[in-house]
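Just one protein chain is left out here, and the rest sit where they should.
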Amino acid sequence: MCFDAKRLLKLTLNPVLILMAWLSAGAHAASDKINEVNMSPGVTAVGRDIFDLHMIIFWICVIIGIIVFGVMFYSIYYHRKSRGVTPATFHESTKVEIAWTVVPFFILIGMAVPATQTLVSIYDTDDAEMDIVVTGYQWKWKYEYLSETGENVSFFSNLRTPQSEIYNSEQKGEHYLLEVDEPVVIPVDTKVRFLVTANDVIHAWWVPELAVKKDAIPGFINETWTLATEEGIYRGQCAELCGKDHGFMPVVVNVVSKEEYADWFATKQAEAAEIKELMAQNFSLDELMERGKGVYERSCLACHGANGEGGVGTPIAGSPVATGELKGHLEIGINGVPGTAMQAFGGQLNDVDMAAVITYQRNAFGNNMGDLVQPIDVFNHKKG
Amino acid sequence: MGDHHHGPAKGLSRWLFTTNHKDIGTMYLWFSFAMFILGGSFAMIIRAELFQPGMQLVDPAFFNQMTTLHGLVMVFGAIMPSFVGLANWMIPMMIGAPDMALPRMNNWSFWILPPTFLLLASTLFMEGGAPAFGWTFYAPLSTTYAPPSVTFFIFSVHVLGISSIMGSINIIATVMNMRAPGMTYMKMPLFVWTWLITAFLLVAVMPVLAGAVTMMLMDIHFGMSFFSAAGGGDPVLFQHIFWFFGHPEVYIIILPAFGVVSQIIPTFSRKPLFGYDSMVYATASIAFLSFIVWAHHMYTVGMPIAGELFFMYATMLIAVPTGVKVFNWISTMWRGALTFETPMMFSLGFLVLFTIGGFTGLMLSIAPADFQYHDSYFVVAHFHYVMVAGAVFSMTAAVYYWLPKWCGRMYNETMGQTHFWISFIGFNLTFFPQHFVGLAGMPRRIPDYALQFADFNMLSSIGAFIYGLSQILFLYNVIATIVAGKPTSEEKTWDGAEGLEWTVATPAPYHTFETPPAVR
Partner (left out) sequence: MMTLSNNPAIDTALKLVGVAVAMFAFVFVVMVPLYDVLCDALGINGKTSGQAYTAVQSGVDESREVTVQFMATNNDGMPWQFEPSVTMMRVNPGASNDTVFLAANPLAKPMVAQAIPSVSPSRAAQYFHKTECFCFNHQPLDGRSSTEMPLQFIVDRELPADIKTITLSYTIFDVTEFAANTVAAR
């Protein structure tokens, strides 16, 4: 019944060797993130602190592990019955037992000190140079830049990966599932405070390289901050299960130079002003259709299908709403259908985009209603 | 279960109305194995979908139902009932009692389980699908945004809680009142000790879980707002209540596993357990600490820094008693005369892998680092090292260890060793790479992932299929033993085994210790 110990040792070691081979293979590929095996220190001081903390604890665990498992395997090899040993009978030793209660305690204190320091710096949200409100929605993020002067800039950030890639009919792109239509842009070397909240369920805003993860809780705000020291594009995801498309609401943060940021912000403010202007204009059917197609793909397609065939949402092709009275269609688009997954898009889309997408829905997918909606119609509907 | 000399009724009514602790234990064990297979097949669906990037087999909503049911079925259907079954079989035999203290309640506590899980599984076929909010069911995803089947889920959790509480009360009543003369508390086998402490934990926290789901019910159906900010409630309150239950719950799962390993390692080391007293105190300290660390599951939720620090320090402290246990087991082996039969192999597997799970647990306890680990696959890897390599490996060890005593037949050792190595390799192949993808930034509970995680996920899926298949070998080995294993009538199956259970005939007769044994 006894098992050959030499074979045992060999068999036990094999997986370890394989593992080490894997680890070293991973280290080579680490530069391009494929098969990355470790945490990224990222581009913030806090991130580097966390990374150091992580590595210190990791090596402490490795050392303890080598000692503990070393003793164990020594015992497995030398104290096996097949070597003809007679078992000892000791079963306690107060000294040893006190030692291995007290020593770990001091090791823990050694870990707690740097951990506490890092935690204090994570909690220090004072003196931020700018504030961004991050709001989690099922299943996208909204960013609003609080501006000291003039208009706040706000926009939604949706997954850009097309359904065709997700459902494998097209080759997957380099940033599959980690790409958005509009990234959040922040300046480098600037302390940015994020005020995190949610519109519906709990989400969590996570960008590993910025060392930021914070739960977004409906009704309450949480705060966190980052200070990126390197320009670049940093990608993350929602980290808290938030329903069906939890895996499809990435975060992309574009860290740019301060000048670039100022330009970008000015452009966004100008865009907001332009939208205001556009709202007073009239568009042709073609213009609206073109704009509406883009809006549809960003905001409607996930639920209503690429050809308006429906899915989570009802079909739009031939639907009584899209081929019915315009007023009812506007009502649903702007105010949603309470108690269903159909959200109120009135607050998410500007009036130009809303007009365009409704026009698109009424004329695409064989609906061919021929009527067109102007921004002013949306504005009037909202006003009542 | 072999041939019994007297007692059992014939046919189905034997099992329906039995009050015999061995019959009930057997039913618990088979039921939990069935649930293990069910929960395992959900895991196979999850791993099959994650085999490569892109959505292939299921849609995201169904994927969420799978992760939710996998967790619920494994925790409440497989692991917990399996240890209750083991307690039923072994505790009376270990303390020299003729049966459990409250045999009729014992019967009820088992028989309310199968219909409950049938109900829970049936939610898969309901409109809106099964619960899809994760086994931690955070509000408001599990209240305002839940599918209609949530009401059945709440009912199931209530019944499961009642079953667990009844089972625990029975165990406490048995241990406190039915010990043979001379069996003092500090002479009880460690398995009995760990279960006694576990049972107290269960009686204390299952009602808390019941409270949490009752509040959900009130929010959903009776216009209350415990967890909705709109009516003055708070979704974070749910998490506090849940984890006030949830953290003791993970020790409820692991403490009996500690007990099993503390029985097996001395047997195959042919040497008494090292540090019996400190084992008992360590178990009690772990149980106590489990009540003051719950919020380490919520570091990113936005707590005041003082709270964050308190929970971090308290959580780190758990490493001390847990370390004591590991050191004690290794000292038990030290200068013993070791052999490596299947139960010992699974216990050694437990020892190595549980320790790794403990290390990652220590890493997770560090609040600032947890801001990166939290809700990533690193956490998934961590708790599977503790739950699977901890609880499930030790349960498997227990089955191999006591199976000859239960049915008077010896299992096939080669098949047992094969089972161990396939499990061990499959397990590590599944969960070790999950540390890597977690650290590299892959969130948990996602049905599809970015391309840089593809290789490790494929490896993980292959490992999961291997581990899954190895359980079929286990099932075959157990059935083959019961039906046609080599008969054995030695009272002591293992030469190094100590304890009252090894003084009764093999196979264990239907009634044991009708007159209490004398304990030295």
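We just call them A and B in the order they show up, numbering each chain from 1.
We take it that a contact is a pair of C-beta atoms (placed from the backbone, for glycine too) under 8 Å apart; a residue touches a chain by one contact, two chains touch by 3 or more.
A quick note: this is a predicted structure, and the numbers were derived from the prediction, not measured.
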| item | value |
| --- | --- |
| Residue in contact with the excluded chain [from A:222, A:237 or A:299] | A:222 |
| Hidden partner chain, touching residue among B:9, B:57, B:118 or B:230 | B:230 |
| Residue of A:61, A:195 or A:302 touching the missing chain in the full complex | A:195 |
| From B:90, B:206, B:352 or B:366, residue that would touch the chain that is not displayed | B:206 |
| Interface with the unshown chain - residue positions in chain A | 125-128, 131, 133, 135, 137-138, 146-148, 152, 195, 197, 199-200, 217-223, 334-336, 338-339, 343-344, 346-347, 382-384 |
| Residue numbers in chain B that touch the chain omitted from display | 101-102, 105, 165, 168-170, 172-174, 176-178, 203-208, 210-212, 215, 223, 225-226, 228-232, 234, 236-237, 240-241, 244, 302-304, 306-307 |
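In this text, only the chains that are shown with their structure count from here on.
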| item | value |
| --- | --- |
| List of chain A residues in touch with chain B within their complex | 1-3, 5, 8, 11, 15, 19, 22, 26, 33-40, 46, 49-50, 53-54, 57-58, 61, 64-65, 68-69, 71-72, 75-76, 79-82, 85-93, 96-97, 100-101, 104-105, 108, 111-112, 115-116, 118-120, 122-123, 138, 165-168, 172, 174-178, 200-202, 204, 206, 208, 211-215, 217-220, 222-223, 235-248 |
| Chain B to chain A touching residues, read off their complex | 53-56, 60-61, 64, 132-134, 138, 140-141, 144-145, 228-230, 234-236, 269-278, 300-302, 305, 308-309, 312-313, 316-317, 319-320, 323-324, 326-327, 330-341, 345, 348, 351-352, 355-356, 359, 362-363, 366-369, 371-372, 374-376, 413, 417, 421, 424-425, 428, 432-433, 435-436, 439-441, 443-452, 455-456 |
